[in-house]
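Removed: one protein chain of the complex. Kept in place: all other protein chains.
Think of it as A, B, C, D and E in the order they're written, each chain with its own count starting at 1.
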Amino acid sequence: MTSNLLLSLQITALGMGLVFGAIILLSVMMSLLTRFTADKETASDSAEAGPVTITPIPSPSVIGEHRAHAAAVAVVMALAELKQSQAFSEPQTALVSAWQLGMRTRQLYQKGLPLARKTQKAGQE
Amino acid sequence: MTSNLLLSLQITALGMGLVFGAIILLSVMMSLLTRFTADKETASDSAEAGPVTITPIPSPSVIGEHRAHAAAVAVVMALAELKQSQAFSEPQTALVSAWQLGMRTRQLYQKGLPLARKTQKAGQE
Amino acid sequence: MTSNLLLSLQITALGMGLVFGAIILLSVMMSLLTRFTADKETASDSAEAGPVTITPIPSPSVIGEHRAHAAAVAVVMALAELKQSQAFSEPQTALVSAWQLGMRTRQLYQKGLPLARKTQKAGQE
Amino acid sequence: MNLGELLPELVKGLSNFTLGNAVMITVSLVLIYLAIAKEIEPVLLLPIGFGCMLANIPLSGMTTAEGMMGALYGGIRTEIFPLLIFVGVGAMIDFSPLLSQPKMALLGAAGQFGIFGTLMLAIVLGFPLNEAASIGVIGAIDGPTSIYVASKLAPELLAPIAVAAYSYMSLIPIIQPPLMKLLTTKKERMIRMDYAPKPVSQTALVLFPVLITLVVGLLVPDATPLISMLMLGNLLKISGVVDRLSKAAQNEIINIATLFLGLTIGATMSAASFLNLDTGKVLLLGLIAFALDTIVGLLFGKLMMFLSGGKINPLIGAAGISAFPMAGRIAAKMALDEDPDNFILMHAMGSNTAGQLGSVIAGGVLLAIVSKLI
Amino acid sequence: MNLGELLPELVKGLSNFTLGNAVMITVSLVLIYLAIAKEIEPVLLLPIGFGCMLANIPLSGMTTAEGMMGALYGGIRTEIFPLLIFVGVGAMIDFSPLLSQPKMALLGAAGQFGIFGTLMLAIVLGFPLNEAASIGVIGAIDGPTSIYVASKLAPELLAPIAVAAYSYMSLIPIIQPPLMKLLTTKKERMIRMDYAPKPVSQTALVLFPVLITLVVGLLVPDATPLISMLMLGNLLKISGVVDRLSKAAQNEIINIATLFLGLTIGATMSAASFLNLDTGKVLLLGLIAFALDTIVGLLFGKLMMFLSGGKINPLIGAAGISAFPMAGRIAAKMALDEDPDNFILMHAMGSNTAGQLGSVIAGGVLLAIVSKLI
Partner (left out) sequence: MNLGELLPELVKGLSNFTLGNAVMITVSLVLIYLAIAKEIEPVLLLPIGFGCMLANIPLSGMTTAEGMMGALYGGIRTEIFPLLIFVGVGAMIDFSPLLSQPKMALLGAAGQFGIFGTLMLAIVLGFPLNEAASIGVIGAIDGPTSIYVASKLAPELLAPIAVAAYSYMSLIPIIQPPLMKLLTTKKERMIRMDYAPKPVSQTALVLFPVLITLVVGLLVPDATPLISMLMLGNLLKISGVVDRLSKAAQNEIINIATLFLGLTIGATMSAASFLNLDTGKVLLLGLIAFALDTIVGLLFGKLMMFLSGGKINPLIGAAGISAFPMAGRIAAKMALDEDPDNFILMHAMGSNTAGQLGSVIAGGVLLAIVSKLI
């Protein structure tokens, strides 16, 4: 019993140690990762990335602009939602046809046939 | 052979008896169920319930209103269909983003940011 | 080794022979198939058939019309795409409700209830 | 070495092709034709027909235990395919017409007589009890139930029973109307039914599947898998809180299960196992069961008409056999043909959904009795 | 023969119905009620409740090895269901808030103390080590991880642990706020956190799941299945080049896995296996683990507050327990309630996603240590 308790104490110490060790390693890794991959056009990127991506904006200290930030975030979110909604409602086209269509489209843009181009758009909406 | 026939007769008697017994029990259960759960705003309820729900309306005896009833039913059906069509075409949003977005929305409605609210709507359409 | 090589030569001869044999048979089968099933309203058919169906049009030799042909093809493709996109975004209605609704619709068209008919349309869009 | 010895290997397909294969492939082509050209239950007859074709291409290896069809057969042995289909069907059924007129339920019991009547007939024809029972269930024109019972009691008859259960569904507009005209007078068919049901609350609709599962499960344990999956699907839909699951049940789950079930059933239709007198008898007896179900349903409908003092249109009795939802639709259509203002669809669907419950219960009862006797 | 001898067969359902079954069916009805009426994690509690109901209908045969639930149980034995759910969850998680503030990760480590604290407590209460460890993991309020660890270390406790892990998720708004108020001052809860993260590039977001899988996999091999499937889902989404797969993961795959997992877990809740003192202890200890996780998380949050000179709002510490994404949401809500202009959602989600990583790592660490010791 006491031995068990002792054992469990050791497990706790060891376990929490390992968890903290691993997490600290990960957090170092993350800072390096973000540092070495930092780039400009992040906002657009992450907005495209998916519905749950938040655009990091250097946030001001003024309250009013706090609101602005929240608004910006919400807008991006909503747009992302919207994006996704389209992504979902748009036909999951057969790859094949996609390829063929894609190719023909190229040909047509080269020569520009208004009719075809119009239908094209319809096709993608 | 005759013994087999006799047996099958017994099975039939027993089987039909059991089936009727069970069904009668169920029908009693159903009447109790509907009696004890009866409530007002059934129409809306059932319309939401799904595409195949029929709105029970105390039906009149006049023929003309028979038509009316059928019309009403059909309308409810059509609306249900419509509802469902929206249900289906709306993005199956990632739960996470749904939560986060939902929360931000609350915040924004508290402060009321027209832009955000507009985009919001777009997001849900 | 040489025996192996000999063997592989035999396999190649035999294998290519069988492949050509089978393919030739299939190509004969195909010509018969198209000959005996030829019909008129192919274009519409194939457009309905799916996203990757191409409408064969007796093609002229003039270059300009070559373009026209490609355009036509692309249009059909785009339309097919469009069709499919609708097919995908429209609710995959429960068969049951589809049946019931379908039936009611018939009844209503018989008697013509504008309201119902309108909602109907909405339901299907 | 001499490749000459390879020749038999290279023509093994043709050299092992039997007349029986030819016949069965013709059958498969007919099934595919009916599915595509006549749109008869295409979602099932097309895969069944295609599977049948595969089963009769010699030495393809697809129907061996290691082959694809052999692997998919596990979905039938464990009954997972028919049960998953029931989850999807349950999510598409609406029980409110039944809930609002509980006495309609009786029609769902009467509509099962053909099952037992046919069982007797099959016994007389010399079928063993387990096969006779499986054949009778065809009368319910209820695919998953028929397949479930057959795979438990008489797997050797699975193919013909499944084919019958699904293809007869399409014979409803051909078989039932004449019987209706034969057994009911125009006057009876014109009976208007006031539609003044008790209002059905959302609560009742949600409690319904739960209670049905409990009551039927405790009374007829062997019916639990079928009834519970049907009710699970219904609960997923009606609860309104698990849209993702309800849509999954109505789409990916039922679609995939249907495709695989069809292929696997078809793959059991090898000439060896399918081409024999029994198959013919099964198909014929199934037809009789179907007709008997309809007849007794109609007669019981007339009985209720008398008891109700002519307030009940006997046509709805024919919807009690199950064959959901076709039978309910046809009954309403018949009434409509006699009088374009006679709408009994609600009542017919009530009887029809009751028939669905009835046939599942009957299937469970048969399983219980027969598995005990054999 | 004499049908009399059939009677026992016909009432077997009722005659085998035990008081225990009645109790468990009541439990199942409560779970279904909570799922539908209170919308508490309906996607899981509804199937769990329904499966529990089925498991307590005597002789239905569904939970035998040949039955449907028996067959589906393979998805838990092979851990495929929980892992597929993680693929879907991963495709729904956004790690950018964490990536932009890596030090938040520490909160995800502190939030796992309750797991070990509860392990100690369970040992004291006399649970064997393998069960004690499985119970502790409930503290993460992370269903798939709890199920994964339990099915490896103590399958006999799978049902109560799964039920706890999923139903406690819904207790977060009830359990955490009081603890937050108790352990933090209004002034602390009102701390504003400047949100000036390092910008996160698409490249970083794509590399993240790959690196996490490698690092965690090499450090804690036993955590690889959980972490890798979570990261695979995330990679499918964030890569942006495999929309079909990402959508499949977020829809058909997770929906089907969730439905089957819920049913199967529920089906393990037979009276025989569930109705005993241990279950009560497990549920209670799980609650303690949950509370301990929250408390230590908050205290660590306060520590970071002091170290940062009051720049960090301690509330986000409570989000480090995992319970993704509810805990993060609640923390932000608390701050908002004190001051409608105090937006700490980004920070809370950073801490919350770190908690998700932390609980998976803790689970793996426990598996490694315990499986070695027993």
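The rule we apply is simple: a contact is a pair of C-beta atoms (placed from the backbone, for glycine too) under 8 Å apart; a residue touches a chain by one contact, two chains touch by 3 or more.
All values reported here derive from a predicted model rather than from experimental measurement.
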item: Absent-chain contact - pick from D:24, D:62 or D:119; value: D:62
item: Among E:85, E:99 or E:232, residue touching the chain not depicted; value: E:232
item: Touching residues (missing chain, whole complex) on chain C; value: 1, 4-5, 7-9, 11-12, 14-16, 18-31, 33-35, 37-39, 42, 45-46, 48-50, 52-54, 56-59, 61, 63, 66-67, 69-70, 73, 87-88, 92
item: Hidden partner interface residues of chain E, rising order; value: 78-80, 83, 206, 210, 213-214, 217-222, 224-225, 228-229, 232, 235-236, 239, 241-242, 244-245, 247-249, 252-253, 368-369, 372-373
item: Touch residues of chain D, complete complex, unshown partner; value: 1, 6, 9-10, 12-14, 17, 25, 29, 32, 35-36, 39, 42-43, 46-47, 50, 53-54, 57-62, 66-68, 71-72, 251-252, 255-256, 258-259, 263
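What we mean here is this: only the chains that are shown with their structure count from here on.
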item: Most distant chain from chain C by Cα centroid; value: E
item: Chain occupying the most central position, where position means C-alpha average; value: B
item: Mean-CA-position distance for chain E and chain C (Å); value: 47
item: Centre-of-Cα separation between chain B and chain A, whole angstrom; value: 37
item: Multi-chain contact residues (two or more partners), chain A; value: 50, 52, 54, 67, 70, 87-89, 92
item: Chain E, residues touching no fewer than two other chains; value: 1, 6, 10, 92-94, 251, 343, 349
